[in-house]
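Our next item is chain A:
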Amino acid sequence: MTEDLRIGVFVCECGHNIAGTVDCEAVRAHASTLPDVVVAQRNRYTCSDPGQQQIKQAIAAHNLNRIVVAACTPRLHEPTFRACLAQAGLNSYLLDMANIREQCAWVHQSDPVGATRKAMDAVTMAVARARHLNAQKEIEMPVARAALVIGGGIAGIQASLDLADAGHQVYLVEKQPSIGGKMAQLDKTFPTMDCSI
Partner candidate 1 sequence: MGENVTFKCLRCGHEFCGVYDTDVERMCPKCRSNSVRRVKDKPAPPAHPPKK
Partner candidate 2 sequence: MMDAGRHPRIKLLAYSEIVSVSGYVGNFSVRVRKKARYVDESACTACGDCAKVCPIVVPNEFEVGLGSRKAIYIPFPQAVPSAYVIDHANCLGDVPIACGKCRDICEIKCIDFDQQDQIINLDVGAIIVATGLDVYDPSALDEYGYTRHENVVTSLEFERLIDAGGPTGGHLIRPSDRKPPKRIGFIQCVGSRTLSGNGDPSASSGQRLSRGRPYCSNICCMNTVKDSLLLKDHYPDTDISVFYMDIRAFGKGFEDLYRRSKEAGVKYIRGLPGEVVEDPVSGNLLLTVDNTTQGRVEQHELDMVVLSIGLVPSEDQAHIKKLLTLSQTDEGFLLESHPKLKPVDTPTRGVYLAGCAEGPKDIKDSVTQASAAAARAQIVLNSDKLKVEAITACVDREVCTGCGLCAKVCPYSAILADSKTKMIAQVLEAKCAGCGACSAECRFDAITMRHFSDAALTAQIDAALAENPENKIVTFACNWCSYAGADYAGVSRMQYPPNARIIRTMCSGRIDEDFILRAFQLGAPVVLVSGCHYADCHYINANRWTQKRVDRLWDRLERKGIRPERLQLEWISAAEGAKFATVMREAERIRQGVTPEEIELTRRVLAEEG
């Protein structure tokens, strides 16, 4: 690796969601001692606009080239923070997240000491991983401009009509010889008391 690593760590309190169990200041302080970490900050809500603004400012001010966000699960906000990096001019793959909410604060509510220790390790692990991350280029794929709808009951019919009315080709596959589903068997339907077909 030729460039110097400059890592920024952002520890989210998520209101009381994380800070209610995990000592976020201790986690932040721990992060600042890790190799190549040049800045470690704490936010009330890192995913909020001010939180993201703080990341962007830190990237500019400290010339950061790797970002670690210790917050919720990456399955929720990885896209958010990837976009934030991109806006700050960093490749979005130079991000790692430490899951200190779903897999830490929320599951160890009666053990703040254990939870804080686990959160610190999660940040250590994320920083370790971040040191080995590289910029990536996403490949682009063409999109087949048609949709498949499986099931011709009321839901399948409505979805098909919406897509078709919006201009897309739709294939509506129904197992039975007719569409209509269970709804067609009903006489009248609530709340309008009208007929189903």
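What we mean here is this: contacts are C-beta pairs under 8 Å (C-beta built on N, C-alpha and C of every residue); 3 or more make two chains touch, one makes a residue touch a chain; residues count from 1.
The candidates came about this way: all candidates are chains of the complex that A comes from, given by their letters.
Just so it is clear, the model here is predicted, and its values are computed rather than measured.
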item	value
Of 1 or 2, the one touching chain A somewhere in this complex	2
Sites on chain A touched by candidate 2 in the complex	73-76, 93, 99, 101-111, 114-115, 117-118, 121-122, 124-125, 127-129, 131-134, 136-191, 193, 196-197
